[in-house]
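Shown next, in structure tokens, is the structure this report addresses.
The complex appears here without one of its protein chains, the remainder shown in place.
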Amino acid sequence: METIDMRKAYDPAFVAQVQAESGQNLSLCYQCGNCTAGCPYTFVYDIPVSQMMRLVQTGRREKALSARSLWLCASCESCTTRCPNEIDVARVMDVMRHMARREGYVSEPAVKTFWDCFLDSMRRHGRVFELGLVAAFVARTGRFWTDMDLGPRMLPKGKLSFLPHGIQGKDEVRKIFERFAARSGS
Amino acid sequence: MSQALTYAYYPGCSGLGTSREYDQSTRAVCDALGIGLADIPDWSCCGSSPAHTVDHVLSAALAARNLAKVEAMGRDTAVTPCPSCLTNLRTASHRMADNAFRERTNALLDTPCRNTVTAKSVLQILAEDVGLDALARKVVKPLAGLRVAAYYGCIMNRPPEVMRFDDHENPMAMDGILAALGADVRPFPLKVECCGASYGVARRDIVARLSGRLLAAAEDVGAEMVATACPLCQMNLDLRQGQINSAGGTSHHMPVLYFTQLMGLALGVPEERLGLDKVCVSPRGALRAAAERAAAETAKGSKA
Amino acid sequence: MPILAGKELRIVGFLCNWCSYGGADTAGVGRFSQPTDLRIIRVPCSGRIDPLFIVKTLLYGADGVLVSGCHPRDCHYGQGNFYARRRLEALKRFLPIIGVEPGRFEYTWVSASEGQRWQQVVQGFTEQVHALGPSPASAVFGACREIPDEKGGPRVAV
Amino acid sequence: MSPFETLKEKIREALPGLDCVIGWRQGFDPLHATPFFMRAPEDVEKLVWSPLCVHNLSTYLPSFRGKKVGIVLKGCDSRGVIELLQEKLVERENLVLFGLPCSGVADLTKLGRAAGDLDRVSAVAWDEAGFTLATPRGEVRVARRDALADKCLSCQFPNALEADHLPGDPLPPATGPDLGDEELAALEAMAPADLMARWAAEMSRCIRCYACRNACPMCVCRDHCIAQSRDPHWLSQEDSPREKLMFQLIHTMHLAGRCVECGECQRACPVDIPILALRRKMNRVVRELFDYQAGLDSQAVPPLFTFQVEEANIKERKW
Partner (left out) sequence: MKIGVFVCHCGSNIEATVDTASVAGTARAFPDVAYATDVMYSCSEPGQDGIIQAVREKGLDGVVVASCSPRMHETTFRRAVERAGLNRYMLEMANIREHVSWIGKDREANTNKAAELVRLAVEKLRRNRALFPKSFDITRRVLVIGGGVAGIQAALDCADGGLDVVLVEKTSSIGGKMAKLDKTFPTVDCSSCILGPKMVDVAQHERIALHAYAEVEEIGGYVGNFEVKIRKKATFVDWSLCTGCGLCMEKCPSRKSHDAFNEGVGLTTAINIPFPQAIPKKALIDARFCRQFLKGKCGVCAKVCPSGAIRYEMEDEVITEKVGAIVTATGFDLFDHTKYGEYGGGRYPDVITSLQYERLLSASGPTGGHVKRPSDGREPRTVVFVQCVGSRDTSVDRPYCSGFCCMYTAKQAILTKDHIPESQSYVFYMDIRAPGKLYDEFTRRAMEEYGARYVRGRVAMIYPKGDRLLVRGADTLMGEQVEIEADLVVLAVGAEAAAGSPALAEKLRISYDKYGFFMESHPKLRPVETNTAGVYLAGACQGPKDIPSSVGQGSAAASKVLGLFSRQKLESDPQISQVNQRRCVGCGKCALTCPFGAVKMIDVRGEPKAEVIETVCQGCGICAVTCPQGAVQLEHFTDNQILAEVNALCQS
């Protein structure tokens, strides 16, 4: 295991950015571990959430933003609700996920692809077209086996529409995405 | 309860698809209870989880487009059955209380949002507006004998500063409703634990583990049915029950219904308006067992 | 105060000895940094503060006056802050009629333990007074001249 | 017998047991009535009662403390008496109160404005509709609402609130415009710096005669007014608008919750500074905060000399 030079490893800009974008003061965290204790996703995380907070405290941009945990957080709010220091932990995770996305850290590609497909569907139709979403996901990931087992169970129930529910205001929704893209300069 | 009670209604995208029965039963139950639901004209997706994983302003804007529509309707309360939509609508409102954030949000919109709308869940209005005593009086087919666990999902009540409804660790609104319907509501300990959310498609292992734990806990407290208030929870627990069983080597056979479907049954709403046929694990067996149990109870009672 | 012209405004505080003066001490002990504008006059109780002291202070050159006492029910003398609350509230509502902006006078309650709160009060009030700028009183009435005091003879200026 | 004649009869009857009865008599010219201390029954014949009886005679009462006196009261004057009773500066058992219903008194400044020069008015008459002034230019007619004191136009207490004798039928409250409110609204609409400058300009006319104070029935300090003391030393002798305004504010604060708004301060001002507005503002504040008006109840405690643990109308501000 490497020895860390605490001074060199500390990226003050990273700490400041996370705190500014999340509106949370990470120095309030005293590492009690309550977030990790309650997090239903700890079992799939590479770095438990309390240590994600620690990485912010110690200014470890690279390690934090490349964590798979960021992409596996479901924002279930267990950590935020139970934090004894009232830190909105889920928001901090969300903000780091924004940063990771912007800076090209994608350690769980399938998850990101699913979300991208979801947003695409929304952008295109104004509402989410579930069957189209899964189809797009399969197409992009090549994971043709995705939920194939569920098809036979669902189709007879008449739950899945084969056509999207377009709305009149779908241009408005598209413009939201466009303005957002223009604002963030991407 | 006033007959004139009418809310702006936001069905949410899944209401048109995978949770069609939730939408149907919500409308049927509200109808039966004299609560008017006025659909928000030309509503769009709230942004759901994917939007807030990208950016909080984008997420708020997608939600705020709908809030602005409610404002245009001249209403101040919007109700939605889906906790995920609810979270997005309420989080958008919560953050837009900050003027700078609201301005950034409105910059993405054609029609600016004034942030005058309060979003509430269907569960909240049914629990708060109707009243449990009044509800109990309207029951025509009590759910007597039905051993049910009320499962709220992780974001119906959390974080409490945003959701402002019921207890965030031990919510009781649905328990209260089901009890008023006559059901035998079990003390379910994992009411607010996450089911795996939308990871079913990309990481089904997550859902198998988390939802599997919920089903096991429901069985542990003797429930024969789970009542939910969330489309994603219902889908994970019901539609993916097979995946759960094969991943965990279990053999759960637990019907998972929306609480509104159970309300409809008890209030005597015709079954075809409740979409009972749309759930994967059939509730028939559990309902029959409950009815038999209730009959036996009554017989015992009359003998004694 | 020419050396600090433009940086500081003249803010006068009237603080009761038991709670708020102690709270200001607690803030000092905690090293809670504050703007330097405020000058504190210590009185035993907020009930000792004649609203006319405040009128006088505002008319004779202060840009802001801050009064602080014990929280209601916590007065060291039992009732002083209850009387003060009535007097000060009446004064606060009256002052605009002579052209004193409402934001130039505030009264609040800070206990001896509330160092952090005192910091926030001072910070907030100072910002509020700076947002209003210098009081019109000096421009309208001119700078105060030497006032011969009751002991007779003019005082020596600083 | 007219109510006034009845009252005179009552005064004649009471006088033997009293040190004096305070009323009004004709003054040095047709427009002025003047305070009058009746000691003998024959003095009563000189007593006058007219819209020119402007003075609030209750101002004189504290100087008769301990002696038995009578006093003739308009409604507004009676509030001064009640306030003095409340503060135990006069004793009820030593007073005989002769009340008269009053339909308003003239504001000589207003009449002067209409007549051009008050000194050259040779006669004055009045009726329901107004005043007629005989001037060298001929008769000048002034409508009631242009002639009466502001306070009379909206007077809520035309009848003495406390009286031993109150002949005649009580009058209803006046329903005219509240000019005081309008004046306050106009002042409050001004920018703060302009308003302060306006006061400075007004006060620059002040000659520090203290007529405002001497006319005030609630100014009970008399020889010990802090305006003129060295201990305590609130004011210097400097002739500046600041010092003069400070005195007005001292007067206003000392009157908070005690002022009966008789307007004597402003009426007495020889240079017509609108100082009543300050007292009126404070009265508004006291009324909105404590739902209290001075001079209505001799048993009440003025609001600044008491408190509620939970104040209904004072909300703690967030700091």
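A few remarks follow.
We call the chains A, B, C and D, going by the order they appear; numbering starts again at 1 in every chain.
Operating definition for what follows: a contact is a pair of C-beta atoms (placed from the backbone, for glycine too) under 8 Å apart; a residue touches a chain by one contact, two chains touch by 3 or more.
It should be emphasised that the depicted structure is a prediction, and the values quoted were computed from it without experimental measurement.
The hidden chain, counted over the whole complex, makes contact with A, B, C, D. The residue from A:S22, A:S50 or A:T113 that touches the chain not shown here is A:S50.
Contact residues of chain A toward the unshown chain are 28, 30-39, 42-43, 47-48, 50-51, 78, 82-86.
Within chain D, the residues in touch with the undisplayed chain are 62, 66, 87-89, 220-222, 224-226, 229, 231-234, 254, 301, 304-306. Residues 1, 3-4, 7-8, 10, 12, 17-19, 21-22, 24-25, 27-29, 31-36, 39-45, 47-51, 53, 56-57, 60-62, 70, 73-80, 83, 87, 111-114, 119, 144, 146-147, 149-151, 155-158 of chain C touch the missing chain (whole complex, contact as defined above).
The definition used in the following text is that only the chains that are shown with their structure count from here on.
The mean-CA centres of chain B and chain D are about 71 angstrom from one another, to the nearest whole unit.
Taking the mean of the C-alpha atoms as each chain's centre, chain A and chain D sit 76 Å apart.
Shared interface positions of chain C, defined as residues touching 2 or more other chains, are absent. Counting only residues that touch two or more partner chains, chain A has none.
Those residues of chain D that touch chain C in the complex are listed here as 184, 187-188, 190, 192-200, 230-231, 233-234, 236, 238, 240-242, 245-246, 249-250, 252-253, 256-257, 277-278, 281-282, 285-286, 288-290, 303-304, 307-309, 311, 314, 316-317, 319. Put simply, chain A touches chain B in their complex at residues 40-41, 43-44, 72, 74-78, 80-81, 88, 90, 94, 97-98, 101, 108, 110-111, 113-116, 118-119, 122, 126-128, 130-131, 134, 137, 146-147, 149-150, 153-154, 157-161, 165, 167-170, 172-173, 175-177, 179-180, 183-184.
In the complex of the two chains, the chain C residues touching chain D come out as 50-52, 55-56, 59-60, 72-73, 79, 82-83, 85-87, 89-91, 93-94, 96-101, 106, 108-109, 117, 120-121, 124-125, 136-137, 139-142, 144-145, 147-150.
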